[in-house]
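Excluded from the complex is one protein chain; the other protein chains are retained at their positions.
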Amino acid sequence: MSGIGERIQQADWKKEKHAPVIHCPDAVVAGQAFEIKVNIGEEIAHPNTTEHHISYITVFFHPEGEKFTYQVGHFEFSGHGEAVAGPNQGPVYTEPSVVAMMKLSKPGTLHAVSFCNIHGLWESEKEIKIAA
Amino acid sequence: MSGIGERIQQADWKKEKHAPVIHCPDAVVAGQAFEIKVNIGEEIAHPNTTEHHISYITVFFHPEGEKFTYQVGHFEFSGHGEAVAGPNQGPVYTEPSVVAMMKLSKPGTLHAVSFCNIHGLWESEKEIKIAA
Amino acid sequence: MSGIGERIQQADWKKEKHAPVIHCPDAVVAGQAFEIKVNIGEEIAHPNTTEHHISYITVFFHPEGEKFTYQVGHFEFSGHGEAVAGPNQGPVYTEPSVVAMMKLSKPGTLHAVSFCNIHGLWESEKEIKIAA
Partner (left out) sequence: MSGIGERIQQADWKKEKHAPVIHCPDAVVAGQAFEIKVNIGEEIAHPNTTEHHISYITVFFHPEGEKFTYQVGHFEFSGHGEAVAGPNQGPVYTEPSVVAMMKLSKPGTLHAVSFCNIHGLWESEKEIKIAA
């Protein structure tokens, strides 16, 4: 079995508009809330139309040296100009960017997975340490 | 039919920890991206444990004078200390707060609905104008 | 505050293609798994195109005489013919129908809420008893 992992695309976000960018501290204090921002198209904007858009970003955390991965959040961007009058005539567009707030008690890796409705799954990751 | 609307609770967020608080400008420029922050427990913190937590916030927009409501986003907070070692032993907690980015071309009302896994559905709303 | 409840539309599913139809037993045995099917467009089919489709159905349960409502499930239909080649050229369509499996230990009301990306929120409900 090859697995869905082979279908999750990776790329340098400075060159590829689908790659999620994870913004958070390199090290955090255990049990203290911190902000994580994940966005798509930071260098090259991704389209946001009824026919082509980023549907969601899911964030996971894998603690260093452990077996199982946790989910941090699943963030859906629902407005893409849909309307009774026709595509891209509607009053609402939601941009592919989210800021969440989280706490960690162990070091590990944050994984962000995004889904473009026509260009599929993309991912990026960032290590995070626990400050001494 | 009474409807689910009767089950969506409303309260003053300064007195009730479940009521979502919507932070956004009172007026925005048509087609220009702006931030919306929605959080729970701004005045009185809500618990965040494996057994009791805020599962998600969904944001809707109803254009003034129109018939249909649009969805802006659905934001799930997935980490609540779950772990193989037992409840509240896990390394990840996601706080019930989200910042999204959106564009509007019409005035209307933003609605935020949140769900506590044991205290059910809660809502709040905020009018938003289009700046001249 | 008027509330999102006023924006959740109700209609007879035999005449209105958006109204969800809830199929489940009228009475179930406490703690015994049973199937619930919820679908849209049972009598009059709803379109399923890139520009116009049912995005999801959420199911809630309110125990008779209690204060808080529980969520049973949230079921998203993601395929609507989207493709790089253009709208409605893609290989996947997901129909607005779901069968889930659940257990209850109290009587109450099942609520189904569906969202059409251009015609907004719709709901229906069905009482369910616990068999003696």
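Chains: A, B and C, in written order; residue numbering restarts at 1 for each.
The rule is simple: a residue touches a chain if its C-beta (ideal position, glycine included) is under 8 Å from a C-beta of that chain, and two chains touch if they have at least 3 such contacts.
Quick caveat: nothing in here was measured; it's all calculated off a predicted structure.
Within the full complex, the chain left out of the display contacts the shown chains A, B, C.
Remark: the omitted chain is touched by one listed residue; of A:55, A:89 or A:105 this is A:55.
When the omitted chain is restored, the residue from C:11, C:27 or C:92 that touches it is C:92. On the side of chain A, touch with the chain left out of the figure occurs at residues 1-8, 10, 55, 60, 62, 67-71, 111, 113, 115, 117-121, 123-125.
The chain not shown here touches chain C at positions 33, 37, 61, 63, 68, 70-79, 82, 84, 90-95, 97-106, 108.
Contact residues of chain B toward the unshown chain are 50-52, 55, 78, 82-84, 86-87, 90, 117-119.
Here is the rule we go by: only the chains that are shown with their structure count from here on.
Chain B and chain C have Cα centroids lying 21 Å from one another.
Computed centre separation for the pair chain A/chain C is 28 angstrom, with centres defined by C-alpha atoms.
Looking at chain B, one finds that residues 68, 70-71 touch two or more other chains.
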